[in-house]
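For this view, one protein chain was removed and the others were kept in their places.
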């Protein structure tokens, strides 16, 4: 594996002090870094996992993820709708932001 | 293992940069890309670009019995816009570094309008 030279510190503008203030919606996501969050996605999918990274598109990397997919089967004889959930786990998952409907931070009660 | 994310200071779209850099650190790793048409492909990550288009080598479709279509394909280009997930090897991801990078990026001025949010 190659060594990547770290960026010279002068190339990075001095970051503003990190605050806990929520001024724009994404600040709520920032405050959830390193916490377990809930994500609802298009296609009846939900994720629960630890937030390791996000960007302005709501692309995310989640760790220890449990995915829940809700599937509606229609019984061929009775035409009844049978709702079934499928669960899957992955240790590390990149999620593309265009499928994200909502993000909910951990309970702050 | 690569343990650094490189951030040049002048990028037109900072937002795109975090995951672009992140994926570049994963080149050579085996990943599984799940697409919005439910196809899932495992392969070695060869490259990624600013749109998060992905190239994989030595590919294998996860459910090959159902999808024999790709049998004669050895490597492929996947358009970023059709990706749903990428499953990553956890041991290749430095989560502390990644969180730092995400925090640092959050400090950058964004082009988005300032929202009006009140949370106590």
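First chain written, first letter: the chains are A and B, and each begins at residue 1.
The working rule: a contact is a pair of C-beta atoms (placed from the backbone, for glycine too) under 8 Å apart; a residue touches a chain by one contact, two chains touch by 3 or more.
We take it that contacts and distances are computed from a predicted model.
Colleague: Looking at UniProt, which of "Ras-related protein RABC1", "LSM2-LSM8 complex subunit LSM8", "Proteasome subunit beta" or "BA75_04444T0" names the chain we cannot see?
Modeller: Missing chain, UniProt protein name: "LSM2-LSM8 complex subunit LSM8".
Colleague: Quickly run down the residues of chain B that touch the omitted chain.
Modeller: On the side of chain B, residues 35-39, 41, 47, 49-51, 53, 55, 59, 66-79, 81-82 touch the unshown chain.
Definition applied: only the chains that are shown with their structure count from here on.
Colleague: When the centre of a chain is set as the mean of its C-alpha atoms, what distance in Å lies between chain A and chain B?
Modeller: The separation of the two C-alpha centroids amounts to 13 Å.
Colleague: Taking the complex as given, what residues does chain B use to touch chain A?
Modeller: It is residues 1-4, 6-9, 15-16, 18-19, 22-23, 25, 28, 36, 52, 80-81, 83-90, 93, 95, 98-99, 101-108, 110, 112, 114-115, 117-119 of chain B that touch chain A.
Colleague: Chain B touches which residues of chain A in the complex?
Modeller: 1-7, 11-13, 15-16, 18, 22-28, 30, 33-34, 43, 52-57, 59, 61, 63, 90-96, 98-99
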